[in-house]
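One protein chain is absent from this view; the other protein chains keep their places.
== subunit A ==
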Amino acid sequence: MVPVSVVFTRESVPLDDQEKLPFTVVHEREIPLKYKMKIKCRFQKAYRRALDYEEEALSLGSMQEAETMLAEPQEQAEGSLTVYVISEHSSLLPQDMMSYIGPKRTAVVRGIMHREAFNIIGRRIIQVAQAMSLTEDVLAAALADHLPEDKWSSDKRRPLKSSLGYEITFSLLNPDPKSHDVHWDIKGAVRRYVQPFLNALSVAGNFSVDSQILYYAVLGVNPRFNPASSSYYLAAHSLPHVINPVESRLGSSAASLYPVLNFLLYVPELAHSPLYIQDKDGAPVATNAFHSPRWGGIMVYNVDPKAYNASELPVRVEVDMVRVMEVFLAQLRLLFGIAQPQVPPKCLFSRPKSEGLMTWELDRLLWARSVENLATATTTLTSLAQLLGKISNIVIKDDVASEVYRAVAAVQKAAEELASGHLASAFVASQEAVTSSERAFFDPSLLHLLYFPDDQKFAIYIPLFLPMAVPILLSLVKIFLESRKSWKKPEKTD
């Protein structure tokens, strides 16, 4: 359930409608998924009148000032939204825009002076709220691996699966150290640009960042020469073969078991400078970068030709980290699944915050991840139960049993919290559910080598017991016959 609080300013709706405030409207949608599964998505809208400071803030001239005034009083709980309805003729929004989505869980919608004001505004609010929190495709993407798909959409395959932590590795590839003496201030760039982004995402997992420089690492593909622009290019269809020869040198970390994201910066050799990446139509790509789902991204950094004029080789190259980090952070966003939401028509987006992540984008990610974690935990527990049902002679140890109980309790708690709209605790509970269920399922003691097919049972036990059993049986028969004879005897001699 997504709690939305809707705040009406004075001139936004007709007076008699304003009399009805405050009240609550619940908007429920059932989203059908495959296999007769449904997810109920509830938006609980609490309508209220605007307070004085809010009125003042919304009558200011520009959006930025209004936001700074509105942001002060309280921090909103995670997962909730606040929508402000302003009057139809307010100049806060540009004339043709109907709504605006801010960086921090707030949105502004234009009101209307109409009899059916509440219904119309209600629909607009739902559109905005869905763009900011949950829609059908977000949920479908989260549950992608539990339902068979008919079509493979790249959006659904790109993001990483939910995990407790991630490792991010930045690598600088310098294939030609004789010509280029490349320096990059990766520590500063990570501190300034990447770390704030990861801090904003820290709810979603632990992140560790490392970096390395690789010399004499070449790409697997020879770039072709384009005489028209006197530059070299890599065609789009040869890009998939670029990654593999480099990957073996990257040294995936031996220490942790978390998924690794690699970001490579390639400075082409003097013989192949400048190097551009071409897309399918043959046009050079503006960012000069490409990424691979669930793996990472590569960017090609061309050395400024002016640097060659003055000195002899090797030329000192100072990498412009801002440009590089812009691309890498965009790739990081894509790889994490922070996709562009379905924008309602005539809606204005605010400029992203300095960290590169808007708060409601994080909320979207957390909603999707919570649902995904819940689904994973439930399927793991079900398959564990099925396994135990099939193979009856597996022994369950006490700690496995306690993990299962903990996982079930966490699943229930997460479902409750999701239904009541507390996103933060729901996410934490869902992560705990996944960890406990995986620990129970992958416990090394559950490996059954106790499979005995029936013919093997016969083959093992019959040669063992049959020779012993034959004399025993024969003597039992003999004892029985003799005892019968001794019963009959006293009858005779009376």
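Quick note on the criterion: a residue touches a chain if its C-beta (ideal position, glycine included) is under 8 Å from a C-beta of that chain, and two chains touch if they have at least 3 such contacts; residues count from 1.
Heads up, the rule we're going with is that contacts and distances are computed from a predicted model.
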{"item": "Which of \"Transmembrane and coiled-coil domain-containing protein 6 isoform X2\", \"Coatomer subunit gamma\", \"GPI-anchor transamidase\" or \"Translation initiation factor eIF2B subunit beta\" matches, in UniProt, the chain that is not displayed", "value": "\"GPI-anchor transamidase\""}
{"item": "Selected from A:L275, A:L329 or A:V371 as touching the chain missing from the view", "value": "A:L329"}
{"item": "Contact partner of the left-out chain, one of A:L239, A:L270, A:V315 or A:V408", "value": "A:L239"}
{"item": "Positions on subunit A contacted by the hidden chain, ascending", "value": "145-146, 152, 154, 157-158, 161, 188, 192-193, 236-245, 247-248, 252-255, 257, 277, 279-280, 285-287, 289-295, 297, 299, 322, 325-327, 329-331, 333-334, 352, 354, 356, 379-380, 383, 386-387, 441-444, 446-447, 449, 451, 453"}
